[in-house]
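Shown next, in structure tokens, is the structure this report addresses.
A single protein chain has been omitted from the complex, and every remaining protein chain is retained in its original position.
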Amino acid sequence: MSDKFFSIENLSVEYIADDEVVKAVNGITLSMKRGETLGLVGETGAGKTTSALAVMRLLPPRTGRVVSGSITVGDIDILSLSEPEMRKLRGELVAMIYQDPMTSLNPVITVGDQILEVLELHKRQSKAAMKARVAELLELVGISAERADEYPHQFSGGMRQRVVIAMALACEPELLIADEPTTALDVTIQAQVLQMIRELKTKLNTSMLLITHDLGVVAHTCDNVAIMYAGEIVEQGTVADIFNGKRHHPYTNGLFGSIPRLNKQSKRLNPIEGMLPDPTNLPEGCNFSPRCPSCMEICKIKSPRFVQSGTHRIACHLYSSEGGANA
Amino acid sequence: MYRYVIKRLLLIIPILLGVILIVFTIMNVTPGDPGRHMLGMSAPQEAVDALNETLGYNDPFPVRLLNYLKNMVRLDFGNSYRTKQPVFDEIINRFPVTFKLAIGTMILTILIGIPLGVLAAVRQYSKLDMITTFTALLLAAAPSFWLALLMILLFSLYLNILPPNGIGSFSHYIMPMLTQAVVYAASTLRMTRTTMLEAIRQDYVRTARGKGASEARVIWRHAIKNALLPVITSLGMSFGAMLGGTIVIEQVFSMPGLGSLVILAITTKDIPQTMAVTIFLATLFCMIMLVVDLLYAFIDPRVKTRYLQGRLAR
Amino acid sequence: MNRPLIQTVNLKKYFNTPRGKLHAVDNINLSINRGQTLGVVGESGCGKSTLGRVLLRLVEATGGQVLYNGEDILQYNAKQVKKMRAKMQMIFQDPYASLNPRMTVSEIIAEPIRILGTITDSRELNRKVFRLMSTVGLAGRLVNAYPHELDGGRRQRIGVARALAVDPEFIVCDEPVSALDVSIQAQILNLLMDLQDEMGLTYMFITHDLSVVRHISNNIAVMYLGQCVELCSAEELFRNPLHPYTRALLAAIPEPDLNHRMGEIIKGELTSPIAPPAGCRFANRCKHCADECLRQELSFSEVTPGHFVMCKRYSDDI
Amino acid sequence: MKLFPKFMVLTLAMLMLLTACGGEKTGISDDNSISPRSDLVIGIITEPTALIPSTAASDAQSNGRIVDNIYEGLLYVDESGNIQPNIAESWEISTDGLTYTFRLRDDVKFHNGDILTAEDVKYTFDECAKAGYSVEITGTFAETIAEDDTTFVLKLTMPSSPMLRNIAVARGLYIMNKAVAEQLGDKFSVAPVGAGSGPYKFESWESGQNVCLVSNEEYRKGAPSIKKVVFKFIKEASAGAIALETGNVDIYGDVSMVDVPNLQNNKDLQVSLIQGDYVYYLCMNQKKDIFKDIRVRQAIAYSLNLDELIMAVTNGIGGTKTGSLTTPSCFGYKKYDPVEQDFEKAKQLLAEAGYPDGITIEVAISDGSRKKIGETMKGMLKNAGINVELKGFEISALADYCTKDNHDIVPMVAKGYIYDADSELTDKVVTGTWGNFSRISIPRIDELMALGRQEPDDARRIEMYHEVQDIVHDGYHIIPLYYVNNVSAADVKLKGFKTRPDLSYHVWELSW
Partner (left out) sequence: MKTNQVGNFAQDLSEYDEQLFKEYKKVNPVVGVWRRLKKSKLAMLGLFFLLVLAFAAIFADFICDYESMAIELNIANRLQGPSIEHWFGTDGQGRDLFARVIHGARVSLGLGLTCTALSALLGLILGSICGYFGGVIDNVIMRVLDCVMCIPGVLMALALVAAMGQSTANLIIALTVSYIPSFTRIVRASVISVAGNEYVEAARASGLDTPRIISKYILPNAAGPVIVEITMNVASIIKAVASLSFIGLGVVPPTPEWGVMLSESREFMRYSPYLVIFPGLAIIITSLAFNLLGDGLRDALDPRLKD
């Protein structure tokens, strides 16, 4: 555990909406070494963004609550910090990139000032020094420095995402959380931005938590992968485990089955049946049981425990001892 | 930017023409005549007719309209039937009163309306939100002359610290300003609350929090700037209305403002005076709307770029 | 090979903006045979959605012809357009914004029938709605549900049912799956393909996702800044892409496979579609750009049978 | 509150700034220094329209109230009603009553020092005739001649016994300085500097605020005690009363009747209530068939209880009920007692007139007292089976409506120009006169009124006017309601203050 730079232990988060409780995250455990990239894969409602907001402690004050678990970055226990202390870390130790570039920037403040604000908050220097740093950052992300005084609406989607990245990396944080950074972008722009993120990550030796639903992006950017379904991690391992491994959690197989492949000319996809679970009343036993093609009796009663093989862990009765049957 | 401003200024002319046509028709089509007003009920009819003749009130409506427009082009708005002086003299010495009152009310409205509106939004559904909204609605709902009379009784009569009516020193303006500000502050408060709620939910507020900005900084540097855009337009409109003078306040506090001039002019069928005041107010209103739009562009860069291309932003 | 069901001849659509004319759709010549699917792929702002809407006359074309069974529907008067709509329908992108929140599922599906269809008797109408719902895999009990009570996948199924209501021949699918999760996306794609097999539907499938378009289309047209830069069969496009932009698109797609190496990433951004200069609009981002690419108009030539491309120097670095 | 440090501090600062600069002493604690005050502030409810004598005769009293103090007439009427010489030392009337010759004083100076001559008198009389405001007086003017500086001759088209009294009372005939009037032109009506010869000179007119007059030190009857008088406009009666109580004004002449009891028991103030010259009366349009029948008019008279009406409309103290149209102090006055309310008799009269189950009539009103009278009538006449429909108008629209004979009943108010039955009755009863809204046309009345105007023998004239009033009273042609009481209040320390029937202020008689 010692070389673990960032780890989440058994984290659970709930939302209180009107009169019902939404169980968004139900006990996830993750960890990352310094400089590594961990891909968090899952569909809408899997609890990816909620986990990220929990790490940044940006859950909506009145309705979002961390029910259990701990989050440590470096040697700091995030959940135990007071609000001012946490505020000092946000943007300095931990930074975040958001999904929709169109709305992530304040439309009435110049791009330069929005980046400058991060420096003002954490690295108080002379005005000139900070301005120079902003120019440097803009060049770093591939935007000419003179455009610092322009406003967000004068930039394309791709350009705006570069500004958000510049803002996040301004204080060279140790942990960067990217919540679907390229989903809203076109393919060619996505390629440019991903390439840039990879270069900056290695240059600044930042460890990154990349949240996405696109397995292709994971294959090209991440070192480790965790697949989430209905607030739980169903499969975890190195990129090789996930992409080249033989045994997979049925949901992972379903995901791979749903993606049309460029090279193979299969006429029909074999998608996962049914619909995403309702977070307010999750099924008994394994959450995936209602949609799982190889669902057994036990799956409906007991929720599966992790079966570990090397770096590869799968939470499914198929492979666990009680299940009896093996692949 | 200038092309746009010029285009907007040119646009005021058709509006003014429309206003003139509507008001001139209403004033001339209605029964009653200035002569009867000036001579009173008991004056004999021949005298009234003679007077009307001298005022040119008896020739047919289209002729009167044409004459009026002809003179107007030569910037001769004619004399008031009542005082026989050029109509704009009356306006010029009454306008400062209404203007001072309007400025004072605007300051109070902004100082009370906006901070409380923001407060109510930030602490939505809290006790504070309930209290401010409730009192705002309560005061806004009270008829203004009821409020004015209560104030006179309290401050002038019992406490004897403020003059009950008339104008002169600044203290004469305090009560009228409060009476008028109450209504506008209440509506500004409610509007700010709504736009703030809207702004707080935007993504860039979450980004700002993600940068480590404190709650106060997020509110006052990021959210409020966007939330105030629509409020500016409504404040502009209210300011336009205020400049029209409030008849009720001017009546209760005996202040010679534009509002009472409008009433006086209409009831005494003083057509040149009514026209002059209406044109003056209409032009002022259009100017204010232009200033508001430019202010809007100044603050919201997205609108500014559209202006630079000369497109009308409505 | 019988005549194509729908064909466009020099189809143009310009929007006038204060800064000049926006060339949304510029001289497009495409054709789709009955029962086939034409994939239209391109990045945002390339005019693919406008092309779909012009075909269905939801947006009035600036020039050119749209031949449906040989007749130019752009000349149709209002009555003819209404009759035409029974044969040509559309499936929309955003499941949340394409259904009227104030109407129930059955009302939404029944609406086109009530206006264009022939069924008047309400019992018969309800029967038809039920059949459509079961066809697209919607549970019967959702009959009186409101859109805001359902998830994205089910809403998109309602959109499909609505399009099928009047038994159309041709459906424009404008990014029907881009707003959905991967698993739901696959279900909808399968549904669309099955419907095509069963009812012989003809699709124009508009999307920005190349892997999805490869899977579902017979032919693919690649669009860039209002122009169709390459048109050929699906296999041909992935096996032998000619236009530099197509190659750049394919290179940029991250395949979910560890030993897949990403191609070389192109630089720069889309230029403005307003009053574009003559010549190749990809020039500013293309490696092989030469002066012959600039200034004069490029032709959309058929280099190999069925494979059109709008580029002169495509053969340089195959 | 750390959430809004900036804004809260800003708000407090602004508020303090606002109140701080309000330092200027509010007009409350006047400097009641030892030496008696020489200034006076009079509150009036409406702003004057113009300050020239010719317009002063009209309904807008505020013109007259100010003009009285600036100008003087040839003659004036003293407290006991006798005509006294003023600018004219003496006068003779020719035997045929057509020529009036006035001998003027030669020492009367205008405010700008010019000597008043017959030229000025001729100019004034001609201007007044042209303006047409007091046509019932100037109607009979034939010619005006200024024989020399101190003799002015007036020729009439036909003899008119009340003419001398008219000349003495009519504000329209206050003498104006011809030179100044012609030189100022339009500005004359708004700033008549140096135009009058009265005790006060015009100083300034702040539109919408006040009119200031200063004393004329060289006034031939002696400089007045009050050196500076400010007529302050206070548009709201209740605000006026408050201004009095707070000492903001020294006199307020348009106090609402509701405030009177409160002012009466305020020891710092003196309240003077007198019966005024204005008479409220009901006109029933006899052009409409229903009112041609005397029994209907009688029924309406019997259904009214004037005491209750006065209580409802003027809070009980604002009016004195009357059965006669003319005012007590008027020449040719005859007293009649109003009819006692008797619903049964009214119903019976209506039944006789052919309306067993009552009638529906429309009462045209504008605002102010007319509106309250209409409202009270509706409540009161219900019991007599008379259903009143009220039709509201804006003042000039009401005049238009009645001129075109569309009205059933309209409450009217009027005042004679002089205390003579001729001016108090002519415009109400003579056929064809504009004010005759009852549309009475009785030849006998017209004949008597014409004769009365030319009859030199006073006793004979009184008989004639009494006969006219008998016809009107017995025929219930017009139902008088009440005389309007005039009330005004002032600071108790003000000496010589009393309310006058014509609501005027003789400021030169006042002193602290």
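A, B, C and D label the chains in the order they appear, each numbered from 1.
The definition used in the following text is that a contact is a pair of C-beta atoms (placed from the backbone, for glycine too) under 8 Å apart; a residue touches a chain by one contact, two chains touch by 3 or more.
Not measured: the values here are computed from a predicted model.
J.: Which of these touches the unseen chain: C:191, C:251 or C:303?
T.: Among C:191, C:251 or C:303, only C:191 touches the chain that is not shown.
J.: Among D:151, D:256 or D:348, single out the residue that touches the unshown chain.
T.: Spelled out, the listed residue whose C-beta touches the missing chain is D:256.
J.: In the full complex, which of B:185, B:199, B:266 or B:297 touches the chain missing from this view?
T.: B:266
J.: Considering the whole complex rather than only what is displayed, give the residues of subunit C touching the chain that is not shown.
T.: Residues of subunit C in touch with the missing chain: 53, 56, 58, 81-82, 85-86, 89-90, 92-94, 97-102, 104, 106, 111-112, 115-116, 123, 126-127, 130-131, 134-137, 140-141, 143-146, 148-149, 159, 162, 187, 190-191, 194-195, 198.
J.: On subunit D, where is the contact patch with the chain that was removed from view?
T.: Residues 237-238, 256, 258-259, 261-262, 307-308, 311-312, 315, 367, 371, 374-376, 378-380, 382-383, 390-394, 396-397, 401 of subunit D touch the chain that is not shown.
J.: Hey, which subunit B residues sit against the chain that's not shown?
T.: Residues of subunit B in touch with the missing chain: 11, 14-15, 18-19, 22-23, 26-27, 29-32, 124-125, 130, 133-134, 137-138, 140-146, 149, 153, 190, 194, 197-198, 201, 244, 247-248, 251, 259, 262-263, 266-267, 274, 278, 281-282, 285-286, 314.
Here is the rule we go by: only the chains that are shown with their structure count from here on.
J.: Give the chain pair, either B-D or A-B, that is connected by more C-beta contacts.
T.: Of A-B and B-D, more C-beta pairs in contact link B-D.
J.: Distance-wise, how many Å sit between the C-alpha centres of subunit A and subunit B, to the nearest whole number?
T.: 54
J.: If you average the Cα atoms of subunit B and of subunit D to get two centres, how far apart are those centres in Å?
T.: 37
J.: Between subunit C and subunit D, tell me the centre distance in angstrom, where each centre is the average of that chain's C-alpha atoms.
T.: Computed from C-alpha means, the inter-chain centre distance equals 87 Å.
J.: Multi-chain contacts only, two chains or more: what residues does subunit D have there?
T.: Expected reply: no residues.
J.: Considering the complex alone, what residue numbers of subunit B touch subunit A?
T.: Against subunit A, the touching part of subunit B is residues 202-204, 206-214, 221-222, 225-226, 299-302, 305.
J.: Can you check the complex and tell me which residues of subunit A touch subunit B?
T.: 56, 58, 87-92, 95-96, 98, 100, 103-109, 117-118, 121-122, 151, 153-154, 164, 167
J.: In their complex, what parts of subunit B are in touch with subunit D?
T.: 30-33, 36-47, 50-51, 79, 82-85, 89-90, 93-94, 97, 104, 107, 111-112, 114-115, 118-119, 122, 149, 152-153, 156-157, 160-171, 174, 215-216, 219-220, 251-257, 260-261, 267, 269
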